[in-house]
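Removed from the display is one protein chain of the complex; every other protein chain stays in position.
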Amino acid sequence: MQSIHVRTKINGQAAEFLCEPRQSLLEVLRDVLRLTGTKEGCNDGNCGACTVEMDGRIVPACLVLGAEAEGADILTIEGIAEGSALHELQNAFLEGAALQCGVCTPGFIVASKALLDSNPDPSEEEIRFWLANNLCRCTGYDKIVRSVQAAAERMQQEATP
Amino acid sequence: MHWIDYYRPSTLEACLEAFAEHGASARALAGGTDLLVQMRAGRLANNVVVDVKAVPELNEIRYEPGIGLTLGAAVPCYRIYGDPTVQREYPALIDSVSMIGGTQIQGRASVGGNLCNASPSADAVPPLIALGATCRVASVAGEREIPAEDFCTAPGTNALGEREVLVSLNLPAPSPDSGACYLRFIPRNEMDIAVAGAGVSVRLANGCFDSGRVALAAVAATPLLVPAAGAALSGQPVGRSAIAAAAAAAKAAARPISDMRGTAEYRSNLCEVLTRRALEKAVERAGGTLG
Partner (left out) sequence: MSTSTLKPTSTSAAPADRSGNGAPHRDGYEPNMVLATQTFDVVGTRPVRHDGADKVTGRALYGADLALAGTLHGAILRSPHAHARIRSVDTSKAEQMDGVYAVVTADDLPEAEDKLVDVGEGDTRLSYVHGNVLAKGKVLYQGHAVAAVAARNQHVALEAADAIAVDYEPLPSYMTAPEAMAADAELLHSDLRMKEFGEQTDKPSNVAEHFHWTAGDVAEGFAGSDVVVERTFDTSTVHQGYIEPHNVTALWNHDGRLHIWCSTQGAFVVRDVTSKILEVPVSNIKVTPMEIGGGFGGKIPVYMEPVAALLSRKTGRPVKIVMSREDVFTGTGPTPGSHVRVKVGATTDGKIQALEATLAYEAGAYPGSFVAPGGMCVFAAYDCANLSVDCYDVVVNKPSSAAYRAPGATQAAFAAEQVIDEVASKLGLDPVDFRLRNAATEGTRRADGPKFRRIGCEEVLHAVRDHPHYAAPLTGPNQGRGVAVGFWFNVGLESSCTLNVNTDGTVHLVEGSTDIGGTRTSIAMQAAEVLGIAAEEILPEVVDTDSVGFTSVTGGSRTTFATGWAAHDAAQKIVAEMRARAAKLWSVEADQVQHAKGVYSSNGNSIVFCDLAAMSSKTGGPVSATATVKPRGVGGSFSANIVDVEVDPETGKVEILRFTAVQDVGKAVHPSYVEGQMQGGSVQGIGWALNEEYFMGADGTMKNSSLLDYRMPTTLDLPMIDTCIVEVANPGHPFGVRGVGEANIVPPPAAIANAIHRAVGARMQRLPMSPPAVWAEVAGS
């Protein structure tokens, strides 16, 4: 019954921790590293509240063991803003009223960022398909989808001088 | 979750040795989308988890023209649908891996895991059966191959021995004039378990079906190959009447149960509808016309 020593990279910084082999990455982020922006909604991969990026791909942190983080590169909601500047998605969510209770918001923003990183100009259908693994019970998704569209538009404007 | 030990072998040999040592108490971890959920629910008694994602043989996608595709058992869905060769050669496989779970689940879940989990409703399995895939299985004692349609033996049970590991899936190279498709029915549009599914492949020649294979999901204790449906196509002119006959054969072969996802009667109906629609799409992909 031994804990595991894991070396990893979280939000651009080297990090290490001890975890029990049965602990999920979600538990490690929240309980060991105190990065509580990543939320637990179902603990079986169906709500998306615990979405993090792992080696460039979004995954449900509840379905990853902490031990699997060894050598990985992980991005959480805490790493989305750069310094004091919010990411355009964060701005768009605020301006577009894309959150009500806010508990699904970190998962939506991490997932949406991954979408815009790979597809800067997604259609409404593509946004809806990509985000179908993220449940929101408050908004009916309308303002979330529109805010992703608004962020994409602004990011493209910024990218073209 | 009860206490577990975690191993991450980096060679196939070390992986097989781990299973040789721990046998039934060990489970392979690829995406964990079934394994971790079942362990948390107390449905599995294993106390060892062997993470197979560092074993090269379980993580390759390799296509050799004329021979076919070698798909490592642990390759996650997103790598499969992101692979241009698989997109071109195996659209039916793309159909299924892009509908398993949602985006995040597809970042973890693998076709090999879907197969080993042996759920009757597994979306990846009917297209594998329809495409004539074989499963490469290894243990310290050696290797063997199992046809995809024989891999699942009962709900949650597969053909692997205690010390065996599914290494890869081998899909034959598609012949010209062939087409395949997987369709399933779910109440939502994503994030759901198939109420029924149909994976089909056809080969056309001279305006006729040269051959066809039809496999169904969620209508029997295991994913189900329906030889009668294939037989209903062989030699018949490409058209709606042969497809209707195959769809009727699929419906007749289905042995569904009633549960929270649908009644038996409803599922039988879906077999016919989905088989027909999948065959129409497969014909289109094969370059055929329904006339």
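Labels for the chains are A and B, by order of writing; each one numbers its residues from 1.
Following the convention adopted for this analysis, a contact is a pair of C-beta atoms (placed from the backbone, for glycine too) under 8 Å apart; a residue touches a chain by one contact, two chains touch by 3 or more.
For clarity, every value in this text was computed on a predicted model and none was experimentally measured.
Asks: Just to verify: which one of A:E16, A:D55 or A:E95 makes contact with the chain not shown?
Replies: Considering all chains, including the one not shown, the answer is A:E95.
Asks: Which positions on chain B touch the chain that was left off?
Replies: Looking at chain B, the ones touching the missing chain are residues 1-3, 42, 102, 185, 187-193, 195, 259-263, 266, 269-270, 273.
Asks: Could you please point out the chain A residues that touch the chain left off the display?
Replies: Residues 20, 22, 30-31, 34-44, 46-47, 49, 76-78, 80-81, 86, 90, 93-106, 109, 124, 127-129, 131-147, 149-150 of chain A touch the chain that is not shown.
Just so it is clear, only the chains that are shown with their structure count from here on.
Asks: CA centre of chain A versus CA centre of chain B: separation in Å?
Replies: Measuring from centre to centre gives 29 Å for this pair.
Asks: Once bound in the complex, which stretches of chain B touch chain A?
Replies: 1-6, 8, 29, 31-33, 36-37, 40, 49, 51, 53, 76, 78, 101-105, 107-108, 189-191
Asks: Applying the document's contact rule, which stretches of chain A touch chain B when the two form their complex?
Replies: Per the stated touch rule, the residues are 1, 4, 20-22, 24, 43-46, 48, 51, 54, 57-60, 62-65, 67-68, 70, 111, 129-134.
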